[in-house]
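Omission of a single protein chain aside, the complex is shown with its protein chains in their original locations.
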Amino acid sequence: MRKDQIKLVFTGNMGAGKTTAIASISEIPVINTDVLMSSGASADKERTTVAMDYGELTLGSGEKLFLYGTPGQQRFDYMWQILIQGGLGLIILIDNSGDDPIGDLARYLDSFHDFIQETGAVIGVTHTDDAPRPDLQMYYHYLQERGLQLPVFPIDARSRESVVMLIQALLAILEYG
Amino acid sequence: MLSKLATIQLEQRLSKLIEQCSAVDAAVVATLDGYTCAMKQRSQQYPLERLATMGSTLMSLGDTITAELRLGTCDNIISENKNGIVAFMHIDDNLVLITLATQKNALGMLLSHSRRCAEEMKKVVV
Partner (left out) sequence: MYKLYYHALQKNDPVFFRSMLQLVGLKLSQNWEIDEHAKLILVDIETPEGQSFWQNPPKEAVLIAYARQNDIQTPWFLPKPIRTQSLIQLLNELAEHVCCEDEPKPQVNKPQPSHADIVKAKASNFFQAEYYLVGVLQQILQGQSITRVQCTGFPPLYIIPEERRCFTHQVQFNQINTAQKMFYAASIDEIECETVSAEQLQQEIKQQHLVAYPVETMLWLSAMCASQGRFSSAGAQNKFMRLVQWPNFALFPYQPYHMNLAAYMLKNIADVHGIAQKTQCSLENVVDFTNACSIIGILKYEQEHKIVEKQLPEARRSLFKTILQRLADTVTFHK
């Protein structure tokens, strides 16, 4: 990876909306490696990311901001460490309608622990329209127990506005937090 | 998911591949989302399930790259290394065959046997 590459990385559990989130802000059609799910994985969506998502935004300076999404499933965790290299910060998306969303968050906080320490992370909780619980307070409670001060926002990965909010918060903590 | 019968047939075909081609040390059939369907190796030395998952990542990256460049579908991906060769190829749209050889200079043999194997497997899983 080039050292001066400007990139943001989206991670989080399967179906949380990483591919969708990148698609909602990228100016190019997202290059993704989504494949049909065999019935081995349990989810009611059709496709899953097996290598990465990739999107771009051209900045005023002419430079490019790269948006990378990781596969969500733990089986692909070797991609996580590859994709994270040189990232400005991490956006973690958690599907609130899963069996154990806080447990899911815990896994990503563990897996990306060092990277988060060095840079920063924000948490977007998706599918709160289908599953209002656990509520935000429970996430904050959990983070407090871990001694972390990361922001948590309920978002909809399909809305550009809410993805922008996550990035704004991430940049704010990188600069002022 | 594949039927029990299809799985057995794939396993038999993998055994045949290893018998017929001395260069092949291990072979796996994986779904494109990284689940193992069948595997065989000469001695139990490789983590083939992990290889299956990574194979799916690589195969779909290959597909993505060739689609970007408008080169048609990706036939195979070859990884040539100091101590061996790994080849990845499509069986059909949903399945990938991954074969591994430790012999040097075995690339041609590995590819031709694997390709034939993949083609026969395609008929099994339709």
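Every chain is named by a letter (A and B) in the order it is written, and numbering of its residues begins at 1.
The working rule: a contact is a pair of C-beta atoms (placed from the backbone, for glycine too) under 8 Å apart; a residue touches a chain by one contact, two chains touch by 3 or more.
Since we're looking at a predicted model, the values are computed, not measured.
Touched by the hidden chain within the whole complex are the displayed chains A.
Against the chain not displayed here, chain A makes contact via residues 6, 25, 57-61, 63, 65, 136-138, 140-141, 149, 151-155, 159-162, 164-165, 167-169, 171-177.
Just so it is clear, only the chains that are shown with their structure count from here on.
Taking each chain's centre as the mean of its C-alpha atoms, chain A lies 31 Å from chain B.
Across the interface of their complex, chain A is touched by residues 1, 31-35, 53-54, 56-58, 60-61, 63-64, 68, 93-94 of chain B. Touching chain B in their complex are the following residues of chain A: 31-33, 35-41, 48, 50-52, 71, 73, 75-76, 78-79.
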